[in-house]
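Starting off with a structure, shown below.
One protein chain is absent from this view; the other protein chains keep their places.
Chains: A and B, in written order; residue numbering restarts at 1 for each.
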Amino acid sequence: MTLLDVTDLRVSFPTEDGLVRAVQGISFTLDPGQTLGIVGESGSGKSVCTQTIMGLTRGAQISGTAMFEGRDLLTMGDNDLRKIRGAEIGMIFQDPLSSLHPQYKVGWQIVEMIQAHEDISTKAATKRAVDLLRLVGIPQPDRRVDDYPHQFSGGMRQRAMIAMSLALNPKLLIADEPTTALDVTVQAQIIDLIERLQAEFNTAVIMITHDLGVVADIADDVMVMYAGKPVEFADRRTLYYRPHHPYTKGLIESIPSAEGERGRLKPIQGQPPSLIRLPSGCSFHPRCPYVMDQCVTEIPPLRQVAGSADHRSACWLPVDEVGIGGEVDRKREQVALARRGTLAAESSDVIDSVDVPDGSAADVPADVGADTTTRGRTQPLASTATRAVRARTGQPAPPARPQRRGATATEAVTAAPVKKAAPKTSAKKAVAKKTVASKTAGTTAKKTTPRRTNSSQNGSTS
Amino acid sequence: MTAAQPEVDHAGRDVNTQAGDVLLKVEGAKKYFPIKQGIIFQKEVARVHAVDGVDLEVRSGETLGLVGETGCGKSTLARLIAGLYPMTAGTVSFDGSDITNLSRKKMRPFRRDIQMIFQDPYGSLNPRRRVGSIIGDPFDIHGVADGAERKKRVQELMEVVGLNPEHFNRFPAEFSGGQRQRIGVARALALRPKLIICDEPVSALDVSIQAQVINLLDDLQNEFGLTYIFIAHDLSVVRHVSDRVAVMYLGKIMETGPVDDLYGLPRHPYTNALLSAVPIPDPDRADSRERIILRGDVPSPVNPPTGCPFHPRCPKAQDICVQEMPPLEPVFVDPPTHRTACHFPVPEGEDISQCTPGIDQSGTGPLVGADLSAITTGS
Partner (left out) sequence: MTLIAADEVAEQKGGGGKDPQPTKAIEGRAPLQLAWARLRKDKVSLACLGVIVLLVLVAIFANQLTDLIGHPPNEQYRDEGLQPNGLPVAPSSFFWLGGDEVGRDVLSRIIHGARVSLLVGVVATAFAVLIGVTIGTMAGYFGGVIDTFLSRTMDVFLSFPFLLFAISLVAVKGASLRISIFVIAFFIWANVGRIVRGQVLSIREKEYVEAARSLGASDLRIMVVDVIPNLVAPVIVYSTLLIPTAIVFEATLSFLGLGVPIPTPTWGNMIATSQSTYLQAPWYLLFPSLALFITTLAFNLLGDGLRDALDPRAARVLARK
């Protein structure tokens, strides 16, 4: 059974500088024992996404659903949420300093947390706290339970945080950059611990990180985020070896190779955009080496691509152009060149002028971009259902307007045979899904909403 | 760093023969920070052993990578070299002259030759000053150029580091992290220094931006024949940029050598652990390698362990390690350039995660995740 099913989650913050659209339409499902990695640059909305699921974003405008064991976390009352938080869903925060209360002893905080959810004597709870601290590698745990957080080093504080989040054996562990503030040797300990935990208790994990290495190590599936949107979703092997989205490809190429080759690195040009003034069409287009005219005007939907059964990407490049290096890159370039007109040519000049980071643009009014209009009328669930029906009944998709998009749809159907990512979907279904996805791409391709076809079906069938 | 000719470093010299002259020599460098207590009369109650006897040589035109975990003394060593802290002991000589603890005045000419790039792109630029005046600071302080001439040179520098020269009137807040780091680079470059100490120049940047800055530093080295000391905790970045690498732990150098030797055949148990812990962005390789999981954290530098500072966590530690600090010297068949400070260096092919220490390490902390029963007793 699906543990967590997030559908079209959108979060924005009204600020005096304009509306910050931190998350714009995230959908995913998570089964017990699975690890979902979320990667993206800082400010891409990773933390906001999970904090919203946990009911921790204040003053935000939130839409979508996040069903945890059949109950929607987003509409749940504070009391119910508090019961789930900590007990059912554990959370490790990015900043270990701010997540422990400085005025209380570490042990007391763990005991408090256990007793809030379980009817257990203080003595027994304290013993558990000591065991937990030992579990996460704190020396002399029976003495250190009586320490205050400031007496712990940064690494120890993060360990204590982890001990606390594990205390009640949560079904889901959300780890928001748990190791970013830590040294590699400690990071290795923590990752190892999380892996053991999963093996033992079948805990599901959402691992947020900007380190592609961490994700390659422990994630089953990976979601890549850019400027508040999921741009690519795949199992980790597909993502690393057969990425479709130029941003994912760029990220992988920009890190120094593990073999220590000393050639020039291949950075992604430009800067991440301000979430208040997103570029039109594909948010990545000012930085994308393959930008085409279509990218400047139309928002690419998250659609099925050829890497594997569950591989989705939000990019207008043909769906079978997956992979890194020589041949594929050349093909991508050819396609892009063929479809590049004046719009795309101009867009590369933008790199220099979009360099104003968030916040400094204090008085730039939030422009009423394409996205606002689209979002107003998007009914993700309903439209998914309609499309699914249409696909099954074989009703022809409405003719795609621009020629290119028609072509894209065909490519999707004839995509390369797929390697199955997870044992949850049958091959038949995968094909069916792919058809749906490609139809989708052909019909309502310009909506921002990622297609939920795959995940929702997974949810109902597994 | 040119891929085409791996035998030749960026300054066009043959790496293997180490042709460059010694530009910087650090001998026995120590820096202890006193910890003081008291309201009116401050008494020294303890000392932080931030840098504890470091010997280092940097040849002109090369990049020396300095890696190590938080608090091991990398930044302190960098600041000692730049003359920002007085040294507790040891000497630094630059280009043949002794620059140890020089007075501010005598140090001034050397400041033009030794520059720094800092880690925090937000903290290293004064938020109240315009970028043009920040980059022009070196000219101003050293009285090199004035007025229109200074502006021209500032704009040239901005161009060199890939910033729009028309933005010289902006404030740092109007730039992104990567661009701010470029401003820092421009400032460091202004006086055409010989040595630039880069203190974690890319650690605070996003991956996609890191590569931009690394490439920029690389280009500048080629163009101006710069020598770098490159500090980072990301071992892959260090591997990419460095010709030689030094691994630090608790204020001491544990292992040093040419980059390929050190990464290819790490001799020190700590280097082995460090390398095995680096996440590999490649699923197949990540699955196939064995991580060495160490016990505990890096100990506090206030009371560093006796003997070899790594002994409380080292899988190969024996009694002698507790008593004696091993010398930094070539081990086994290593060339004289590859030196290791360990009583029991790791021979080729040994898997140290299988080793058991010959001393009691229980004080360091239990092995993480050894006993999951604390969790089972719940729910």
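Convention: a residue touches a chain if its C-beta (ideal position, glycine included) is under 8 Å from a C-beta of that chain, and two chains touch if they have at least 3 such contacts.
What you are looking at is a predicted structure, and each value in this text was computed from that prediction instead of being measured.
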Field: Touch with the omitted chain, as defined above, among B:R129, B:K152, B:R192 or B:R285
entry: B:R129
Message: One chain isn't shown here. Among B:K31, B:R150 or B:R170, which residue touches it?
response: B:R170
Message: Across the whole complex, list the residues on chain B that are touched by the chain not included here.
response: 40, 42, 79, 82, 84, 104, 107-108, 111-112, 114-116, 118-120, 123-130, 134, 137-138, 141-142, 167, 169-171, 173-174, 184, 187
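Definition applied: only the chains that are shown with their structure count from here on.
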- prompt: Roughly how many whole angstrom separate the Cα centroids of chain A and chain B?
  reply: 33
Parts of chain B lying in touch with chain A, wherever the complex brings them together: 1-3, 6, 69-70, 164, 171, 173-179, 206-212, 214-215, 218, 233, 235-237, 239-240, 259-260, 263, 273-274, 276-286, 291-298, 300, 363-379
- line: In their shared complex, chain B is touched by residues of chain A numbered 41-42, 114, 118, 128, 131-132, 134-141, 153-156, 166-169, 183-193, 196-197, 200-201, 210-217, 236-237, 240-241, 250-252, 254-258, 260-269, 271-272, 352, 355-357, 359-360
